[in-house]
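A selection of the complex's chains, in situ.
Per-chain numbering from 1; labels A, B and C assigned in written order.
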Amino acid sequence: MHKIALIGAGRIGRIHARNAALHPGLHLAGIVDPMEASAQSLAQEWNSSVISLDQALSDDSIDGVIIASSTDTHLDYSLRAAAAGKAIFCEKPIDQDLARAKSAAGQLSDARLLLAFNRRFDPNFQALKQRLDSGVVGTLESLQITSNDPSPPPPSYVAVSGGLFKDMAIHDFDMARWLLGEEVVEVFAAGSCLVDPEIGKLGDVDTARTLLRTASGRLCVIANSRRSGFGYDQRIEAYASAGMVRADNVTESTVQVWGENGAAADKFQNFFLDRYAEAYRREMDHFVDILEGGKPSVGYADGVAALALAEAAAESVVVGKAVKL
Amino acid sequence: MHKIALIGAGRIGRIHARNAALHPGLHLAGIVDPMEASAQSLAQEWNSSVISLDQALSDDSIDGVIIASSTDTHLDYSLRAAAAGKAIFCEKPIDQDLARAKSAAGQLSDARLLLAFNRRFDPNFQALKQRLDSGVVGTLESLQITSNDPSPPPPSYVAVSGGLFKDMAIHDFDMARWLLGEEVVEVFAAGSCLVDPEIGKLGDVDTARTLLRTASGRLCVIANSRRSGFGYDQRIEAYASAGMVRADNVTESTVQVWGENGAAADKFQNFFLDRYAEAYRREMDHFVDILEGGKPSVGYADGVAALALAEAAAESVVVGKAVKL
Amino acid sequence: MHKIALIGAGRIGRIHARNAALHPGLHLAGIVDPMEASAQSLAQEWNSSVISLDQALSDDSIDGVIIASSTDTHLDYSLRAAAAGKAIFCEKPIDQDLARAKSAAGQLSDARLLLAFNRRFDPNFQALKQRLDSGVVGTLESLQITSNDPSPPPPSYVAVSGGLFKDMAIHDFDMARWLLGEEVVEVFAAGSCLVDPEIGKLGDVDTARTLLRTASGRLCVIANSRRSGFGYDQRIEAYASAGMVRADNVTESTVQVWGENGAAADKFQNFFLDRYAEAYRREMDHFVDILEGGKPSVGYADGVAALALAEAAAESVVVGKAVKL
């Protein structure tokens, strides 16, 4: 049983609170949030206590912290928690500023820090990677990552999000790095505003295609839209020398209705809370591994690398040519 | 090039006329039909001539006949064509009366007679049989044959059809015999009138389940309804010792529409003209094989055997117990 | 928080222990099992205590009991728990003897007893029922229930199981009753021994097809085999006046491998622990509802009715005709 504290009692914090509280290997000892009421209600729900950040970091019985606070605090809290010797479960992105993130690399690259790219823990994408690694389809040649949200966030969210590439595609850049098996050397991206003109007014795009290339010539396309019209669209196709592996969307059930217009499957799971529920649980399992001495499978350097791809993509949209890394 | 004549210019006759006329190995030399206008228009369409039945049978240059006339003429015309030395392509069923069909067996069992159970020539069911025969799933143990029409025929058709078992399920009895690999020894059937009360008033059922058993204990369920609500429903599942093979319905295209209710496939092909178009062509290919000396893969004895199963099923519905064969 | 006790620390008991222990609405206060070691290890795992049956029934702070002991104790323990005023979560079947089960009906039909037919709580079958009830495909006409185990149990299990119909098909009889919307009036069944000759030596069958009919003529086929060759095969097709609803098997992931032989989906979930994991959780939710005053959605009378169908099916196999109920 490892005592941990949760920093941030918002939407994603509540997911991690539940998974930590129900995990046989963890004791959720404290919850930190400047919004007293949020912290209080979450602490009550899971039989925990409201504590301050200082308490969390200075209490030697607390082995680790989950950082689920706002993005602008991720880096600072990670540095403080690392200095305090805590194991760290940090929500993505590590920061919105690549230069700043790079400057902290010396202090955090060897920290016991799990950067919470949840998709690496999705059973479907894990199964896809296992097939690729098994060699059943030969050597990887190219990737198609499709990643569309069900509907656009409000402009107020977009305004502080860091833009589509850093906020949304950052997950896909991490998936690309995880699956490509070698680093990306060149990025080209095109973006449009087709979904919501308000997003365009904020200088952001809502629809994008990004093309990555590795040193050996592997190609990867990332397709993003802020709105799919059919729920959460999270698919990957990995083309290899002897075939292809793909992971599809998840439906709410296996039920089909057959009528005069043909066979209709059930709805796709609508968004990340459903689609990645199991991924969040597995992520917590991995945090327990780290608390017990294991090495993070995805860490600070991965966060920096994904951020670098996001910046390159954003730059490419502006300059209209491929950006070298 | 074999000269043949077509007897019967109705719906199914027109299909065979087209396939014969376009077949490089056949010359459709004449069309016989008491309805002068039908015969005439079909002859014009395919550059053929209207002839009488006697002409068709007495013309030694005509090698074979396609019997696509009304069911009550199948047996008589087959006997006359066999006596005239013609190869015969005879539509199913061979007759509606089992005793009469059996009585002609001596004269027809060795005739060059192809009994046109079209489903044996469907590419999907042929692929299913090929997989079963290959042993990839081990030894067959049981079958599920699903065979539902899109919508019920008019009561006037039902009245002269011979009933659901002889008219509709006869195809499924043949499929069962073809796939089971041994003869059926016991038949139990239950029938209901759920689709159209007019069918019940005629003493027939529109919904039935028939359970067949072979000597070694293989079980086969045949599911029939005169109305599916979603097009032509023609599926088979073959359970074997190491897995299962199944053949599914055919859709009009591979197109799917993904919307807020999930993924919707395209319509199923609506009825036999679409679903079995290729089967009819392959059936004609096989008739050419027979004209060139090949042995019919499905002949008179198969027609009698399927009819025997249909009569047993109809009897079982009345007596409420399994009927031995 | 309701205090409950678990009776039976075997395979299924361990599932319920986990779900009860992790349920926010329950406190797993005690575990009863004649096998001291099993009870002890399960109690430790979930921070509970080993208690005796008498303690469980006499402790007024314990609101309910989960009966997951051997089948021959289900009825006796249910009667004792009902007499003690407990809410009851009883594993299926209620008993192997229909007459005995009927004789206890007076005492148990109104008990707060949840008979644990887990499939009613499967999200896929619940979605199927919801579609049927919504009327989107019109009025139900017939059902196809396919229920095959991955591989046969050892003969030692079969010997005490009560036979395929009472042990395995009992679930399917309950599903049929749940979905048909009216009682079954006639049962015909055919059984064979095709999977394991040892099963036949014990007087049981390993492959069966059962045909049910309701008063209004709805037909239902139940297909059972003790071995599928491809994992747990749990599917339902519900044919109605305007279409069909079906629930399919569940795969381990959405991953497909595309190779020279075509597209291969992932494995099917292998057996009930995987397929019905969520059903077991939902079943526990419903038990909490009952503890809070709700009415059991499936109770003692449902257990008796399913057992009656199982006995009728077994009799039909012997007599070779439909058995009236």
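Simple rule for what comes next: a contact is a pair of C-beta atoms (placed from the backbone, for glycine too) under 8 Å apart; a residue touches a chain by one contact, two chains touch by 3 or more.
Note that the structure is predicted; figures quoted are calculated from it, not measured.
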Worksheet entry | Size of the entire homomeric complex in copies, 3 being in place | 4
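Assume only the chains that are shown with their structure count from here on.
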Practice prompt. Tell me whether chain A and chain C, two copies of the same sequence, contact each other through the same residue numbers or different ones, using over half shared as the line for same.
Written response: same
Worksheet item: If you average the Cα atoms of each chain, whose average lands nearest the overall Cα average?
Response: C
Response to the item:
CA centroids of chain A and chain C: separation to the nearest Å works out as 39
Worksheet item: Roughly how many whole angstrom separate the Cα centroids of chain A and chain B?
Response: 57
Discussion item. Among all residues of chain C, which ones touch two or more of the remaining chains?
Written reply: 137, 242-244
Response to the item:
Residue set of chain B touching chain A in the complex reads 228-231, 251-252, 258-268
Item to complete: Could you pull out which chain C residues touch chain B in their complex?
Response: 137-138, 141-142, 144, 146, 148, 186, 188, 190, 192-195, 207-209, 211, 213, 216-219, 221, 223, 225, 227-230, 233, 239-244, 320-322
Item to complete: Could you please specify the touching residues of chain C with respect to chain A in the complex?
Response: 22, 123-124, 126-128, 131, 136-137, 242-250, 252-260, 266
